[in-house]
Structures are given as structure tokens and as C-alpha cells.
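The block underneath contains the structure these notes are about, expressed in C-alpha cells.
Every protein chain but one is kept in place in this view of the complex.
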Amino acid sequence: MFALMAFNWDRTEMEDRAFVVTIGIDKGEDAPFEVTMSILDAETMEGGEEAPRVLRHATGDCPASAMGQIGATISRSVYFGHTKAIIIGKGVLNDADKMQKTVDALSRNNDINMRTVVMATDKRAAEIMEAKPEAHQMLGIYLAGFYSKANTNAAALVVKADLEQLAADFRNSGTTIIPKVTLEGEGDDAEIKIGGVALLKNQSLAGFIDEEQMAGYLWIKENAQGLQLTADSATIKIERSKPKIRFIEENGRLICNIKVDVTARLEAGRNSEEAARNFELKIKSEMQETFRVFQKKYTADGFGLQEILRKHHPNLYKKYAKNWDRTFAQMRFTTDIELKIRH
Amino acid sequence: MKIYHNLDEIIAYFDNAFKNSGDIVSRKFHIGSSLSRFGFIIYIDGMIDRQVVEDRVLTQMLASAQRLPEHFFNEPISLFDTLKEGGMTTADLKEEEDLEKALNAILTGDAAIFVDGACKAIIVSAKGFPNRGVNEASIEVVVQGSNEAFSDVMRINTALLRKRVRDVNLKIEQSIVGRRTQTNVALCYLDDVVRPVVLDEVKKRLENIDIDGILDAGVLEELIEEDISSPFPQCQITERPDKAASGILEGRIAILVDNSPTAILVPCTMNSLFQASDDYSQGWEIMSFVRILRFGAAFFALALPGLYIAITTFHPNMLPTVLAFKMAAARENIPLPAVMEVIMMEFAFELLREAGLRLPRPIGSSIGIIGGIIVGEAAVQAGLVSPIVVIIVALTGIASFAIPNYALVSGFRITKFLIIGLSAVLGLLGFWIALLILLIHLASLKSFGLPYMFPFAAGEINGFSDFKDTLFRAPIVFMKKRPIYANPENCDRQHTGKLGNWHKKE
Partner (left out) sequence: MFALNNKISLRQVQALLFLEIFGFGVTALPRRTAEHAAQDGWLGVVLAVFGALLITWLITSVVKLNIGQTFYDYTKKLFGGFIASVFCLLLSIRFILLAAFYLRIFAEITQVVMLPTTPFFVIFIAVLSLAAYGASKGIEARGRLAEMLILIVLLPLIFVFGISSKEIDFTNLLPLFAANSTEIGKAGYQAFFAFGGIEFLLLISPFLSRPKGFRKSAMGTIATMGGFMVIITAVTIARFGPLNVVAHNWPVLKMMDTVSLPGSIIDRQGALIMTFWIISAYAIINAALFFSSLLLKDVAKRGKHIHYILLCLPIIALAANIPSDLDQVYEWFNLYNNTFGVATMVGLPLIIFVASMIRKGRDKIAQQKANI
């Protein structure tokens, strides 16, 4: 039995692990990186007003070394097996090199689940982590829960990014979108707010896009199931929406055509031809607006249109892929909506 | 050794043989009116039904001898025959010419009568030694079905089998094992269903035994097992005659050992150890469910503590986050590492089990309550063990009681510690290595030539039909073929026609 106790290389008791729930990565004041970790405090977990967590900060030349630093300051061994969310501060988002290092360090760590939620913030990540979400005492669990719920109900306008997708996008084009988390209010009353996205181009921040301008994204890329729309006096709830993206070549430039099949149910008001047309127009304008922001304001292909072109139109891809920025900037965008409203 | 001609020599022989034995009753007596012939009766007190011997045998014999003409007394052989044929009103008589065999018969509880000059003995079988009669089954209890259990007396046990299988092909082959105990061992089987290879093998192994004594079926079991290094039973021991009978119907051999209230069923597979006798007396749907439950229980009894150690101390990322946090909080301030905690609690549980077994029955149950509830609760309160470990150990214990065969559970109880040990060193890798060691061992194991893991391995040798009685218990009407145990030339179990709603179809 004592031999059992002697031969242990990887055995660590549960209470000797420091469960890191949330990781925040910021630009440090003196060093390139400052990492904040929210660690489960098991002793205060049972009941109590206090959130069962402690925050630790460390700085370093790269995120991995900073994470190691934290390990040296606590008596337990840092464990990332239950990390639920990663928050990246503005300082890091702005710097392509720092972003690259962050994604590298995080995806190289085998303990961190590649499905961990990644969020961007326009403040410092540490600030966000100090705030206390009302729904759940642990921010990481709150964020992860938010997204698992959002999977089936897109009523809250969210786009999900996880570590795996981020790493893949960085490897492919360097253009990606990360959902934004921020604080509303001041001081102790500050509340967590999720909405809008950070658009990254060439591995660094191109800009933050707010919720209204992102409305079209759902129609273009995802399923808008559960979304409620109101126009005139009628309200509908979307049951299913399915986008279909096609490319047509015309006079040496590409036309991107998006056809969305939408099925919706009438929730309130009266159904009429006119209402249906209004809804269609509304969806169309949302899509055009989002596209405009991506194309004109940032010239960043956050929709992954390049990949779609590669998959479905290999010949056009060969022709246009070389100078994708210009192609994307010149692309024309047409939309078709087929809306079916059921009672 | 032939029986002596002279009665006095015989008496001297027995006097010598039973020197210092106070329970021997013997008497030399006159036969008939002439005082020239003597008889001699000898038996062991307590092993015999005195009334039968005194009233039916001795009295009758002497009375009939009185009526015999004089000349009979000059020819001891014909006198002997006449006395045997006409003088006794009991059917169970045997002639014996060998003195040593007569001695053995006396030792097994028969009475021997000698006549001067006849060189023969009459063996009167009137065994009347104390026994418990037919008791209720106490270990393999069933909800529905017969509750008879085997008794200590072999004759009663064979009768219990005969009562169930009324077939002339049911053979009960007796032999004697044990140099000193001279224990009767009976092989009970259906002559036309048993596999001859297996029967020969069993006989060979029985003949191979040369030992002072066999006092219980368990001893015999170990002596005829294939691989004694295995913690798993390769013979099925049962106390239920109906189970033994159903085994015999399947073509297995039931070995009865005198003075032992159990039967050994061979060959056996691990699968048959999961079958209980009321599996067939209740609906197949519920019993299939119960079967799955039992196999799950086996996995729990075997692997749960090891899995707990592997996951919590090596790979907590496999647990759902909230559960992991709860467990971490529960282990806060526990002084022992999880491995020690589990091993300690497992030992405590095994201790309780053993103590409860040995204690007189009325106290036994209270030990369970004190040990299980009070000590467990106190240990948690004192912060010595985490409540989750108590749950794990209790679950392991409960699961082990859900398996119908006690010997199989013992196998799991031992191997459980191998799994705990390897899991504690190598985590899940160790866990799987331990499981694989176990599986390799089980795969290599055979019971009287039959693969132990049949039909999960090598199921095709009986056309996979044995799968109908494994994880699921198919409706009885589907089990057309006898299981693997039966002689392949005689494997039709039933030709039951169509079942169902008879009056529905005109």
C-alpha cells in the first residue's frame, strides 16, 4: 500500500488542484502580458454570499509564462481542465503578435478544452472578471451556460467563438469574429453585458461591431431560430431560417447572392401580404447593413466567404483568391428572402 | 479379505477394529432352539434406526429361526440364505462376502449380521442418523418458486433431484472419495444429454483425488478445478435442488457430496453464474432488465472504486464541472489521500461483511446498522472521509449483493483491489490495464474444457443460440436448443408449438 503511495507521477488530489474557471489575458503595464485567473475557492463554495473564487494576477513575456507564474504563487497545482471561458482584453486584441502568442499558448495547453468559450472585451479582461454576474456566481460558468442556452435559442443576438475555431481561423485567413463582453454601469453596480462582436483582421482587432449592426449576421451565416421580429403591428417568431450562398461572376467582379428560406410563426397582430413584405424588407436591410459594415468599414471577410468560394466554386476561387481583400471590397451583395408565416 | 469361517475370529476382528469406540453396539446370540449356532450383529449406535433393526430384523429373524427344522443348523450356508430370505421384513438387504467392505458399511451406518460358518454377512441398511431434514434455502433466495434447499444427507439430496427429474436416464453414479472420511460422492446427470467428454473428464479428476478427507463440497470443488490460481469459481455451487435439476436438464453434471448441503454443477461459465433460478419463473421483459442490472452491478462491484480514484485524482476534467467542484469542496480538509480513503473504507466494509457473517444472527443485523450507518456517518462528520467515498463504497457493496452467485462475488471482491492499485498509479491507463489483465485471465480460463467466457467468446460453437440467455433472457419458447453443455447430438430442448391467444384464430 505504501508502494502505491510512492509510485505516483501524475496523481493529484482533488483538493490540491486549483480549478481555473476563467482566464483573462491583458496587456501588462510593464510586461507584454498580464494574465488574470479566476480560481475556484472550494472552501467558500457551500452557501455564502461571497463568490467562491479568488483572482490571481501575474505578468510575463508570453501568456504561458505568466500562467506559470501564477502556479508559483499558490499552494495548489493550477488545473485548466475545467476552464470555461477565456476573455481577451483590448490591449492584446490590438496587437497581432500578442494575439498569435495567446492563441498558441492556449491551444498548446492540453488541459484546456478546445471548446472553451473565447470572448473579447473593449476594456481590460481583469475588470470584467472582477464583476459579479447576477445569474451565477462564477463568471466562466455563466458565460459557458449562456452559450449552451444560446445554441437552441438565438433570441439573444450572439455569435459563439471557441478556442478551436479561433485557432483554425488564425491558421487560415486571420480574419475572425469574437463575441464581445463588456461592463455597463460604474463601480460596484457594474453589470456584465454580452452583445456585439470584435472583428479581427490579420490576427488583430479591426473594430468592434455593435449588436444592431450584427443583426444581419445571423441571417447570413447561421440559423435565426427563436428570434422575434416586430414590424407594424405584427410580431413573428422565427422557427427556421436557412441561408444559401451562391457566387456569380459578372464583368470581372463577384456577386454574392444569399437566399434565405425563413419559416416563422405569427405571435401577435394580423398576418397580411403587406406585413410579410415588411418583414422581408426588414431582414434584407439588416443583412445589407451588416454586409456594409464588414465590407466598407473594415474590409474584413468575417463571414468566411472565401472558404465558401473555395469549397463550392473552385474555379472562381483560383481566379480571385489571390487578392481577396480587393475582391471582397468590390463584391456586390444581393439578397433574396422567402418568408413563410404560419398561424 | 474374505469373511472368516469362525465367528469368534470375526468378533475378534471387530473388537480390534473398534477398539476404544464406545458407540459400537454388538452382540453374539444363539440362532434357533438348538444352542449350537451363533449369530453376531454389530452396528454403530446413533447412525442407525434402532427400531428397524430390533423389531423388523432381529426379532423376526430369531422367531423364524425357531421354526426351522433341526438339519438347517448343520448347513450354515442354507441357514444363512433362509434367514436372509425369510427371516426379515425389510427390503434393503445386501449380502457381503468381504470383511473390509462390511466394516465400511458399518461405518456408513448399516448393521451387519454374521452367521457362524456362513462366510457371509447380511448388511441391513437402516440408516437413521440425525439430519436437519429439508430446510429452506437461505443463501440463494428467490421471490417466486420452490424454496427447498439441499440437506446434509446425500440420500435426501438425490431424492430431491429424482423428485424433479423423473427420467430413467437420470443416473446417480456413486463413488467414494477420501481415504479416512470415506465420503460418498454422487455424479447426477442425464445419460443421453450429458457430453461424454465432460463426464469422462469429471470421473478422471475424481479418481485423481487422494486425500484424507472431504468434508464439504467446496473442498472437492477446489480439487477438481482447472486453474486453482484463479479467483473465479470454475464450478457452480448451489444449494437449490431446482437449480441443480435445471442444470442436469441442460446436460450438466451435478456432483453431490455426502454431508454437504450443496451441489456442484459442472461445467460452468461466467454467464451461468449470473443466472438465478427465478429468472425463468417471471416475465422475460423484467428478467432481461434484471439481467442487465446484474451485469452492471458486476461492473460496479469490480470497477467503481478504481474508476473513482482514476477520475478524481488523475482526470477530473472528465467530470461535469459542477460535480467536480462539489467533489473538490467535499474533499476539502480530508487528511487522507483519496486512494487511502477508498482502501480504508473498502477494508472497513469487508470487515463488516465478515463480522456480520460470523456473528449470531440476531446480532449480525445490528452490526450492519452500527457499522454501515453510524460509523460511516461519524467518519464523515469527523472529517476523516469524504461523503462521496462513503457513497462509492456503499454502492460497490450493494452492487456485489445483486449478483446471484456468492463465489463469483468473492472473485470480484479480490480483483477490485488490483484495479484500485493500478488506477492509483497510472490513472485510467492503469484502470484499463487492470481490466485487460482480468479479461485476458478470464479469456484463458476454461471449465472442464468449456471456455469460461462462453458465449461472449467462442459463441459460434453453439451457433450463438446461447446468447438468448445472457444479457437478455429471451422468452422460453425461443430457447429451442439446449445450451452448450448438452451433447450436440441431443440438443433439442423443446418443440413447443405456437403460443398465444388460442381462441382468437378460428
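As written, the chain order gives the labels A and B, with residue 1 at the start of each chain.
What we mean here is this: a contact is a pair of C-beta atoms (placed from the backbone, for glycine too) under 8 Å apart; a residue touches a chain by one contact, two chains touch by 3 or more.
Just so you know, these numbers come straight off a predicted model, no measurement behind them.
S.K.: What shown chains come into contact with the chain that's not displayed?
M.R.: A, B
S.K.: Which listed residue (A:Gln69, A:Gln100 or A:Asn113) would be found touching the missing chain in the intact complex?
M.R.: A:Asn113
S.K.: For a quick check of understanding: of B:Val25, B:Leu93 or B:Ile437, which residue touches the chain that isn't displayed?
M.R.: B:Ile437
S.K.: With the missing chain put back, one of B:Glu136, B:Asp210, B:Glu460 or B:Glu489 would touch it. Which one?
M.R.: Here the residue in touch with the unshown chain is B:Glu460.
S.K.: Please pick, from A:Asp95, A:Glu164 or A:Asp261, the residue that touches the omitted chain in the full complex.
M.R.: Going through A:Asp95, A:Glu164 or A:Asp261 one by one, A:Glu164 is the residue touching the chain not shown.
S.K.: Tell me, which residues in chain A touch the chain that this view leaves out?
M.R.: Counting only chain A, the missing chain is touched by 7, 9-10, 82, 110, 113-115, 164, 167-168, 171-172, 308, 310-312, 314.
S.K.: Identify the residues of chain B touching the omitted chain, counting contacts across the whole complex.
M.R.: These residues of chain B touch the chain that is not shown: 195, 197-198, 311, 314-315, 317-321, 323-324, 426-430, 432-433, 436-437, 439-440, 443-444, 446, 448-451, 453, 456-461.
By our rule, only the chains that are shown with their structure count from here on.
S.K.: State, to the nearest whole Å, the distance from the C-alpha centre of chain A to the C-alpha centre of chain B.
M.R.: Centre separation, chain A to chain B: 67 Å.
S.K.: Which bits of chain A are touching chain B when the two form their complex?
M.R.: Within the complex, chain A contacts chain B at residues 1, 4-5, 7-8, 10-15, 17, 19, 40, 42-43, 45-46, 79, 81-82, 84, 111, 113, 141, 144.
S.K.: Under the definition above, what is the set of chain B residues touching chain A in their complex?
M.R.: 312-317, 321-322, 324-329, 331-334, 337-340, 343, 421, 424-425, 427
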